[in-house]
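Left out: one protein chain. Kept in place: all the others.
The block that comes next holds chain A.
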């Protein structure tokens, strides 16, 4: 195991909190121990991007079972195969990392922009797509990308675009809507970007880390890529760990690493753990849990610790999830508002709040243009299950006797 902390120069450059560590071999985070990789240091670390054909990419992705790293964990090979043989309009890098806790995409874009660009440009050449678009909402990431683009000549139209930071704005079709000058909300019809994406033409869209992994895969080949991690989905993954931990930040690990190893490594306090971010699930226990897709989603691990009131924390997040609704779909708007109220009532001991929450949690899933209501309901449902004992104590009218410390980060909140 190696530990790499960011040097003081980068901390002073406003990149504080962008600490990263590696368990096993560094792949997408290789060479970052001395800070950002400019083109020269990128080439020294990773070597040049091989020119591969579209068939090569499909075969490589199929051989290693590569899945998208944005959260939905869709197999990349299937996405590539769904594209038509010709007429692919664009490759879109979704860097609008909208899960508030996730830092991995920002870390890649600010420190290793050339690796992400190699992945996107290499694939665009293979697909003969004339456009590469990179959607970001973080100013430091945008600056880093623009600096990187000045250093290279890819014979392609590459654009860096700023998108809003709202949770729902990171949804793939919302990103496409913004790129075309529309509003950052998902459209009502479920169309696949591979069929109707940018300019209503076939588009390959994936998360930032997916492109970094593609760049690594193109260099290593399927056998080299498969030298670490699970046999079903080999390679490495980026995780973001936060909450009640001594060393928060991004960690690169082999796929399938035990959750307990990562918790121990980050110095997590004992207590409940949330896997998959605010659309994820609270875990009943951590031993025996292996970190793999789809459960690990976008790679967010939050340790709650034992000093804070779980229901109070969950209610704060519920309020934030409500505020992040795009406001388009009735069940999401009214359902999430009702759930915030239900959780607030059950926290002060109103048993009707518990019954209402159960009913509302059943009413929300599947009834929206995007997966936001489903994800929010999943998070809240698992909270009621895992924090069953706390719920009982709150419903007895005594509360759990713990303050709400704000361990779960909420943008615009106390942390």
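We take it that a residue touches a chain if its C-beta (ideal position, glycine included) is under 8 Å from a C-beta of that chain, and two chains touch if they have at least 3 such contacts; residues count from 1.
Note that in this section contacts and distances are computed from a predicted model.
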| item | value |
| --- | --- |
| Protein name, per the UniProt record, of whichever chain is missing from view ("Tryptophan synthase alpha chain", "Ferredoxin", "ABC transporter permease" or "FAD-binding protein") | "Ferredoxin" |
| Option touching the unshown chain, where A:54, A:196, A:367 or A:402 are the choices | A:367 |
| From A:84, A:188, A:307 or A:403, residue that would touch the chain that is not displayed | A:188 |
| Contact with the hidden chain (one of A:158, A:217, A:301 or A:329) | A:329 |
| Residues of chain A in contact with the chain not shown | 185-189, 328-332, 334-335, 363, 367-369 |
